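As you look at this complex, bear in mind that one protein chain is not there, while each of the others sits in place.
Labels run A, B and C following the written order; every chain starts at residue 1.
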Amino acid sequence: MTIDLEALYIDLHRNPELSFQETRTASIAAGHLRDLGLDVIEGLGTTGVAAVLRNGDGPVVWLRADMDALPVEEQTGLAYASTAKGVDPAGNTVPVMHACGHDMHVTAMVGAVEKLVAERAEWAGTIVVLIQPAEEYGAGARAMLDDGLLERVPRPDVVLGQHVTPLPAGIIGVRPGTQMAASDGLTVTLHGRGGHGSRPHATIDPVVMAAATVMRLQTVVSRETDPRDVAVVTVGSIHAGLKNNIIPAEATLELSLRYPTDELREITLEKVERIVRAEAMASGAEQEPTIRTDHTLPATINDDEATARAVAAFRRTFGDASVIDPGLFTGSEDVSWFARDAGVPLVFWFWGGADPERFAAAEAAGTINSDIPTNHSPFFAPEIHPTIEVGVSAMRAAAREFLS
Amino acid sequence: MTIDLEALYIDLHRNPELSFQETRTASIAAGHLRDLGLDVIEGLGTTGVAAVLRNGDGPVVWLRADMDALPVEEQTGLAYASTAKGVDPAGNTVPVMHACGHDMHVTAMVGAVEKLVAERAEWAGTIVVLIQPAEEYGAGARAMLDDGLLERVPRPDVVLGQHVTPLPAGIIGVRPGTQMAASDGLTVTLHGRGGHGSRPHATIDPVVMAAATVMRLQTVVSRETDPRDVAVVTVGSIHAGLKNNIIPAEATLELSLRYPTDELREITLEKVERIVRAEAMASGAEQEPTIRTDHTLPATINDDEATARAVAAFRRTFGDASVIDPGLFTGSEDVSWFARDAGVPLVFWFWGGADPERFAAAEAAGTINSDIPTNHSPFFAPEIHPTIEVGVSAMRAAAREFLS
Amino acid sequence: MTIDLEALYIDLHRNPELSFQETRTASIAAGHLRDLGLDVIEGLGTTGVAAVLRNGDGPVVWLRADMDALPVEEQTGLAYASTAKGVDPAGNTVPVMHACGHDMHVTAMVGAVEKLVAERAEWAGTIVVLIQPAEEYGAGARAMLDDGLLERVPRPDVVLGQHVTPLPAGIIGVRPGTQMAASDGLTVTLHGRGGHGSRPHATIDPVVMAAATVMRLQTVVSRETDPRDVAVVTVGSIHAGLKNNIIPAEATLELSLRYPTDELREITLEKVERIVRAEAMASGAEQEPTIRTDHTLPATINDDEATARAVAAFRRTFGDASVIDPGLFTGSEDVSWFARDAGVPLVFWFWGGADPERFAAAEAAGTINSDIPTNHSPFFAPEIHPTIEVGVSAMRAAAREFLS
Partner (left out) sequence: MTIDLEALYIDLHRNPELSFQETRTASIAAGHLRDLGLDVIEGLGTTGVAAVLRNGDGPVVWLRADMDALPVEEQTGLAYASTAKGVDPAGNTVPVMHACGHDMHVTAMVGAVEKLVAERAEWAGTIVVLIQPAEEYGAGARAMLDDGLLERVPRPDVVLGQHVTPLPAGIIGVRPGTQMAASDGLTVTLHGRGGHGSRPHATIDPVVMAAATVMRLQTVVSRETDPRDVAVVTVGSIHAGLKNNIIPAEATLELSLRYPTDELREITLEKVERIVRAEAMASGAEQEPTIRTDHTLPATINDDEATARAVAAFRRTFGDASVIDPGLFTGSEDVSWFARDAGVPLVFWFWGGADPERFAAAEAAGTINSDIPTNHSPFFAPEIHPTIEVGVSAMRAAAREFLS
């Protein structure tokens, strides 16, 4: 009896869990993997799952799927849309949604393992399936590794992973070299002096300080980065104050920075810090801003040779026209840590989840950015079919390529 | 046996309550007033208290004290500092503090009524004591009136109220005409389009929209208001986003606007709206910003004749040197509604709570704004003595002036 | 035969001259004064004129009119509008216009002196008429004094001056105490690094640095000044670059600052400097900005007693209703230097030049600021009549008041 992947996907989608809180998701995935005959370790780096299938001598291939969801309020209008709530690390109750498609990753992984188990007579080697928490914090891979992953399962010869994206369903996108950007997440706290909203002169207004900082940070990309380079400085959150007539004492900005290289990373961080400090000075702040690094993600760099092998496998599976070079993605991933810590090649690819007709229409109209919801959007919703099937086939094809 | 006002003050200070949630405070005040022999009505406009003392024929004088606290985290370091938490209307748990001194208002009122009761043989008329909720929302006076206050207690001939401020303890500040500014509280929601933090071009970034709006709003005062006029445009809160790598779909600003006249009010509101709409356009927003008025407070205008009488009473009580014209305050009050609805004169005055020596030193150094904590500051802490005593005497003296 | 003041005014209006270049104007004024029998000194502080009329024992009264015009392109559409050009100190050819009404000042002064000469039998004392250059630079009074004025004419007992404004024609506005603000003129040079417009990352863009500075300077007034205080921070000029595709090496801002008191002057200058320096830091400037003070004007403070005398004279001359307290003007003047250097009282008043009907209509509509052109506007054009006559009568009445 085969697993009902559509039902699995819908169940996961309806029950998203925030990073490091994926107990239900982990348990469901572990259950399926155990049912399929794998040796399952749970609770790795809080909620991570590692499952091993030994099938004779041969290469060890790590297959990774991430499983956490986001504090986003789903607006897809789907029958199976999430209405879940969660509690974020600050203690706030927030809506939760699989706005990045990790539910699809877990579903496709379960489906791929089911196939690989079914056809185990055709290959030899060892599969290690990783169901990873907290990719959205850039922290889950690190947590599993720091929890002894490399010692608790067979060391890999290659690490494979995939991500669903707003490419048309049926399309695989992958490139050798830098596939996704490096990234830092910073929390900047600007210290002013609070007071009554009617007496601004007796305060140091952190709201204006924050606004000026946000405006000035735009120039890191617009003026200080070579137009041919790729860099992103996003202020993803800004928070200050509780009431219109109290000027608060501080403001908090959360920044997401992206760059393809370490060199650009270093100079971009310098510029950001310079601007943050200078804008506090411009406000006459009595205390230096606090700048905290919340995570640092390396660039996701695909091994040239291994990627060539994966591309060949995808072409055989889906046809040449379905495998494209999607260019560098400015998004970031923590999947690299598995390959970096193990010192082995990585292949990480994208597969499409967008309705191909809608995508084609948007492309013709030049409205892809507004019409096709992207990852992290409250409207992000991969087509269930054939996205599940393509995800299953892609992971299976790549795994088979590296198994003997 | 007299009421221990210091103990009352400290108890209220330690147990602050957010607007419209002042059940404990109201109950304590009502208890004292009932003990003093007044007829007490509770639950007016949620938690308001009105207490009537009929003492023969004569004028009806309304004496008003407000009682709510603020979502501020106390940093005074006082032994009796608040560590209270409350739940704000949005459901967030927030610190609560009597950062505006309403605990002192309630304390002084109880003390003044105690004196007036004790010396009831010396005067005739009727006192109506109002313990008002939610002054900080600019909504509590309205709520009590809308709950039938004018029909449930004797109509006034004059309305009296007082506010503790960072003037030196011992000083009374009052002026005829406009004593405090009119004010509007607005909530502006800026609508962008959310998405992944690494793909700003696929979004309409509400954080940048909000920052540009805040910067542009500065020009309402700096460029568009006659430098000789008084106007304040404060953005007291700014909130957008939950995570560094998600560009949120919207941003919220809470604005506090101040002006001494209705004419300036109207043109300032127009300018604010014009800028908010234009900045949304500059961002290419697909939806107009939402601008909601949360409260509208009239100017607090002291009646010329009644104020002259109160000033005379204060001078007799405290000496000429202790009664000053403090100028227009840019803060706002909802006390006016009582006098406006009743169509009678208002006298509203300030009394000092700052350590006189510290105040004098700061004045000499030109550092009043930084050294003397103002209302709404987490460091605001009136000296207990003689502030309680002066508040008691001032309210008593003014009340006696208008009673026969 | 009387002087044709209308013809004089129109001639001066058609032939405006920039500051310190008023040779024609000075010569015409000197000619009339000489014709009227005064002893005339020319060339004081470049182009200044001092003319003395000794008429027996009695007080010495200095009567001052300024005479320079502005680099403004007249747009009044008047038959006698200026089409003049001048060369500014930077060597640029610029349009020139009497946009501040100094042509009216000179005309009214000539007319007043003519009257005073005609009625010399009625008074005793000495009149010193000053026709001052370069009031617009805030430098002409200083230049005349530094050229020995106090030694070259009789020392005054009082200094009188007047300015035409957009009050309704027929109205005199004057107040004791601070009549006009103190002012500083600053030139700020921001140093970046130039380069090709297509390679911003290889430059330090002074245009963006300047724009950020201008935006931040708004907060000096909007956030850092007590809303009840009067302060103005105007960036009157901004210049950088010669071509769209060259990022220039520097940008220049010219600032005009206003405040009624020395204390506010000091802290405002500190704030401006702090912001200018911090914004250069935010840009990563390799060189500190250069901040140069171009002029410093003291507040124009009317002597209480002398002003009361002048007001009395004006009321006798024009009727009580025509003499008003116009409030503090945020504009500035260098007339003070004459009284300050001499250590004598000053009376400086305004007289209206606007069409009273148009003014009344604009006042009713609340559109004075947009409908009534103000000094320095390219549309500024006093009504010829009765403005000349009122100016003549006001100066004559005030002078007579202080002569015996």
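Definition applied: contacts are C-beta pairs under 8 Å (C-beta built on N, C-alpha and C of every residue); 3 or more make two chains touch, one makes a residue touch a chain.
Keep in mind the model is a prediction, meaning the values are calculated, not measured.
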Touching the absent chain when the full complex is considered, from C:R152, C:H196 or C:R316: C:H196
Candidate in contact with the missing chain, chosen from C:S256, C:S283, C:T307 or C:S393: C:S256
Chain not shown: contacting residue from B:L53, B:M215 or B:L269: B:M215
Residue of C:S27, C:T83, C:S237 or C:S404 touching the missing chain in the full complex: C:S237
Contacts of chain B with the absent chain, listed as residue ranges: 198-201, 203, 205, 208, 212, 215-216, 219, 222-227, 229, 271, 274-275, 277-279, 281-284
Residues belonging to chain A that touch the chain removed from view: 215, 218-223, 227-228, 230-233, 258, 263, 267, 327-328, 330, 366
Where the missing chain touches chain C, by residue: 70-72, 88, 91-94, 99, 136, 181, 183, 185-187, 193-202, 205, 207-208, 210-215, 218, 232, 234-249, 251, 254-256, 258, 294, 329-332, 369-370, 374-378
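Note that in this section only the chains that are shown with their structure count from here on.
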Chain closest to the middle, measuring from C-alpha centroids that were averaged per chain: B
Maximum centroid distance from chain A, chain identifier (CA atoms): C
Separation of mean Cα positions, chain B and chain A [Å, integer]: 47
Distance between the centres, which are taken as Cα means, of chain C and chain B, whole angstrom: 43
Gap in Å, rounded to a whole number, between the CA centres of chain C and chain A: 64
Multi-partner residues of chain A (at least 2 other chains): 198-201, 205, 208, 212, 215
